[in-house]
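One protein chain omitted, others in place.
Here is subunit A:
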C-alpha cells in the first residue's frame, strides 16, 4: 500500500517535471522527441490527427459545418444576404470569408479586434477560395445590375490546437456545400426582391479540394498537421492545397529555405491527404 503510493507520487513528480521542462525549454523538449522519431502527442512524423466533420447543425445559418481536427475545433456558418452588385460586375455576387480567433479558444488570444494571426488567416482563406474558383460568382446573381446574393462565410474557432488553416478551410467548404438559398425573385416595378420560404436550392460548387499543412524542423524533419505546441517552434511552415483530381491550387511556404525534394514530398503527401479527406 505504502510502496504503491510512493510510486504514484514519484510518477506525478516526473510528469510535473516534464511539464516544467516543456514550458521552459520547448525547443529542446521537442527535439528530444524528434530524435526518438516520435512527436509529443504520440504521432509519427507524417501522421494526421483524426478529423470529424458535422454538417448542417446550426439552424440559424443557411449552411454550417463543425470541424474537429484533433483538439482544434472550428464552427463555420454561412449567412446569405441580398446586395446591389458592383457597377463593373453587374452579374457577380459576393463571397466574404472571415475567421475569428476569439479569446475563448486559446490563452494567447485576448478579447478585442482581430489579432494579426486572425487577419492573416482570413486573407489566406479568401485567397484560397478566390484562387480555386470554387464558386462561380455569377451563379449568385438574382437580377443583373440590381440584386445579387452575398454569402458571408464566418468561421469561429472554439478550441485552438494548431493548424487552424486546414480546419477552417475544411469547415468553410463543408458549410458552403450544405448551403441552400431560397428562391428569390426581383420585382422590376417595386425594385424589391422577395424570397420563397418553400423552395430552396443548393449552391453549386465547382470542385472539391483540401489543404494540408506541414512544419519543417532543422530542414529535414517534416511534421504533418502541427499542433499549437509544435507550430511556433517550426523553422518553415508549408501549406499545399490540391483538389481531388490531384491538381495543385496553391502552395505557401514561409520561414527559411527548404530543398526541392522536401517540397515535392510534401505535395505528394498533400495529394494523398486530399483523397483521404474526400470521404
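Annotations
In this text, a residue touches a chain if its C-beta (ideal position, glycine included) is under 8 Å from a C-beta of that chain, and two chains touch if they have at least 3 such contacts; residues count from 1.
Convention: contacts and distances are computed from a predicted model.
Missing from the rendering is one chain, named in UniProt as "3' exoribonuclease family, domain 1-domain-containing protein" (options: "GPI transamidase-like protein component PIG-U", "Aladin", "AP complex subunit beta" or "3' exoribonuclease family, domain 1-domain-containing protein"). Touch with the chain that is not drawn comes from one residue among A:11, A:28 or A:158, which is A:158. When you scan A:38, A:53 or A:96 for touch with the missing chain, the hit is A:96. If you put the hidden chain back, the residue from A:15, A:59 or A:201 that touches it is A:59. Contact with the chain that does not appear here is found for just one residue of A:173, A:228 or A:274, A:228. Looking at subunit A, the residues touching the absent chain are 58-61, 64, 71, 73, 75, 77-86, 94, 96-98, 100, 102-107, 111, 113-114, 119, 122-123, 126, 150, 152, 154, 156, 158-161, 182, 184, 192-197, 228.
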